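Okay, handing you the structure first.
All protein chains of the complex are present and in place, except for one that has been dropped.
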């Protein structure tokens, strides 16, 4: 039984608390959040203790592992603190707001046995994982072109966007990790930003983008992002190689098709939003983390994966600004 | 080059005239129809001569083959007449209104080399033909259960239904032939009729039906018929065996899918009606007939196939009336 | 919190125990099974007490509701016993082996407030339930034709089939209930049995069947059953009315499609078997039962529904034997 503490009591903390409650080998001991009301809600719902702060969680001998759901600027501090206290860590993405802020991470972990996994949950989505598995089995030969379509059902509030770090770090970061999952290290980044919704123009951020990544072997991933999609949370990928292609389609609530006078075989809209779409992925992520701690010792996606995705995000922002491909 | 005469100038005659005009090895010489206006229209459109009557076509030495599109009660007379004149014959379904009316056929053809193919065009539909081909290759093992869904977009006029011979001879006859295509000779027929549209009740005919056919080996075909279907001409089949299943789906005008707020991947309605849906089938039927005359000598579906389908239709009518399975 | 006792510790008892463990308003108190080893396994896995027999469960004041997973011949005894003890009951299908055995049910429940729901779980399948919801909203008008395809991935052992009561009571009973769900009371039953697998011939039972049901308004349901299906557990239905059609397709593990040289868009096989396919249905069934007890008082599907399905099964057996439609 792995005993968990959670830092943060927001939306994503609820997702992890639910996964823990459903996992036979996991139990939630305590949580902490500076917003007392949020902490109370989460603690009551999952029958957990409330800790005054993260340090109290780190000091708790009844806790084996920490899930970091704090605001991004605190991620490194919490990874380091938990590791130094001997806890395993599952940290939400991105690892930091800037790659220039990573120095304390190296320094903080030096000499310690870091058991840290990054929360790139989409690697654990049953659909994307199956696509990867088929690639891995050689069904299509070596990947030549990967296309990721990733559109949110609706943009978050302007206030959120303003502090989000920008679309590439906030939204595309998941797709950058997915590109690395299939293609490995990325050598060149080209990004084209769009401003589609006039309402969002004042945020100073793009609300849509096309990003092309190339690895050392010349294989590419094309990412198509949009902050909105009328039919729901549009999360697909396709990957092709010399021997075939694989498509991972959207997930729908049912298999029901409706045909009427002017159309046929109309399907349910896509599952909406990431809580529904990636519910299984979060659970499988937690399960993989628990097995890493208890059996395998394989904390993938790793800190290095988190840093790599952040670096790509920064390169994409630069490319979208300058109109030139950025080499890594 | 095979030179054709057509008896009849109705809707189905137009279909065959078009196929002939498109086929590089076929040419239309002359047509005949007691309705002068209809004959004139067809002849002008396809640049053909008008014959006074069927006998004039039979006597024409420039004609090699006759397509019989006359009313069903005249089919036997025209098959016999054309055969005795040395012409090959492609005859529309059904072969006759009653199996009791078949005696003149045997007598008429006795001593002649009958080269007669029945116009069960659906055997030549690229989709159903592919399904058959996959069965024939052993992809699913021996057929165990066949399901045919066959619904018209809308019922014909009541006046037509009244003289049609009933749903089983008029509509299901195609499905009976398709069942025989996949299962061979049928030994038992069970039919359940429905009266769905109150408008059609006065015709004294069913406007929908379920028919179950069983062959000597105990394999079954289930036919689901309806005189109307909101989404168009619903023409599908599925066939299963110990090793797998095959589905032949409806045909649509395009592959385009539309997704909006409340639905996703809505497709075009089904092609409407048999002229569109089975256009390729009619062409391939003609092509098969031409090759039968010029090369293969294989006039399948044969007169025997036409009679077998008619016999099943009569058994279905009896079963629907008595509520008992009819053995053949 | 509804407190449960379960009679029986077999496969289906495990399904219900899992649903209870996942439901926030349910708790499992105790179970009983004459096979000590089975009882012990289930009790340990879900941390429940073991009762000596069903009477001990009925007498337990800490139990509010009983789930009857005992062999079919004991269902009536257990429904009556639980009801007389004031417990609500969720009973597995079928309600009895013979409709002639129902007398003790009426007598046993007379004067008691029977709160009994039958476990026709498929009504709660998200796909079939959505199809029903669309029908109920009038999307296709009044149902005219329903087609249910229901094939198991592989036949059960011959020993099981021999005591199963026959395919209609054992397998089709679910489809009979589904037909009644969409069409209401059934007036005519026509069944055609098949013996496809020579291995199973010695059981004296059909291993495949086509059944056509008609309600008082002349609408029909066609059920296509087979004890085996190469691609998995084939569970579909389609329903059509004057305004459209609805299809509930099979469920697959992922949305991934694979395309290679000779084919495109190949999907995962169907989910296999009922534990996976109907996992959500069992959970929603339990949830509906809990709400019936605590809020709605609506125990649907009811005892009457259970009896109706059994009666249809007996009529189907008779029709398959005599080759004649049976009126109810």
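When the chains are written out, they are named A, B and C in that same order, and each has its own residue count from 1.
Basically, contacts are C-beta pairs under 8 Å (C-beta built on N, C-alpha and C of every residue); 3 or more make two chains touch, one makes a residue touch a chain.
A quick note: this is a predicted structure, and the numbers were derived from the prediction, not measured.
Undergrad: Could you tell me which of C:266, C:296 or C:327 touches the chain that is not displayed?
TA: Result: among the candidates, C:266 touches the missing chain.
Undergrad: From the listed residues B:92, B:144, B:234 or B:265, report the one that touches the chain absent from this view.
TA: Checking the options B:92, B:144, B:234 or B:265, the one contacting the hidden chain is B:265.
Undergrad: Out of B:26, B:246, B:290 or B:313, which touches the unshown chain?
TA: Answering carefully, the residue with contact to the hidden chain is B:246.
Undergrad: Out of A:21, A:45, A:147 or A:164, which residue would touch the omitted chain in the full complex?
TA: Touching the chain that is not displayed is residue A:147.
Undergrad: Touching the hidden chain in the complete assembly: which of A:101, A:212, A:275 or A:307 does that?
TA: A:212
Undergrad: Please give every residue of subunit C in contact with the chain that is not shown.
TA: 230-232, 250, 252, 258-270
Undergrad: In the complete complex, the non-displayed chain touches which residues of subunit A?
TA: 140, 144-145, 147, 149, 151, 188, 190, 192, 194-196, 208, 210, 212, 214, 218-220, 222, 224, 226, 228-231, 234, 240-245, 323-325
Undergrad: What subunit B residues would touch the chain not displayed?
TA: 22, 126-127, 130-131, 134, 139-140, 243-251, 253-261, 265, 268
Operating definition for what follows: only the chains that are shown with their structure count from here on.
Undergrad: Hop across touching chains from subunit A and tell me the fewest hops that reach subunit C.
TA: 1
Undergrad: Between what two chains do the most C-beta pairs come into contact?
TA: Contact tally peaks for the chain pair B-C.
Undergrad: In terms of CA centres, which chain lies closest to the overall middle?
TA: Answer for the innermost chain: C.
Undergrad: Report, in whole Å, the distance between the mean C-alpha point of subunit B and the mean C-alpha point of subunit C.
TA: The computed centroid separation for subunit B versus subunit C comes out at 41 Å.
Undergrad: When the C-alpha atoms of subunit A and subunit B are each averaged to a single point, how far apart are the two points in Å?
TA: Centre separation, subunit A to subunit B: 58 Å.
Undergrad: At least two other chains touched by the same residue of subunit A: list those residues.
TA: 250, 258-261, 265, 268
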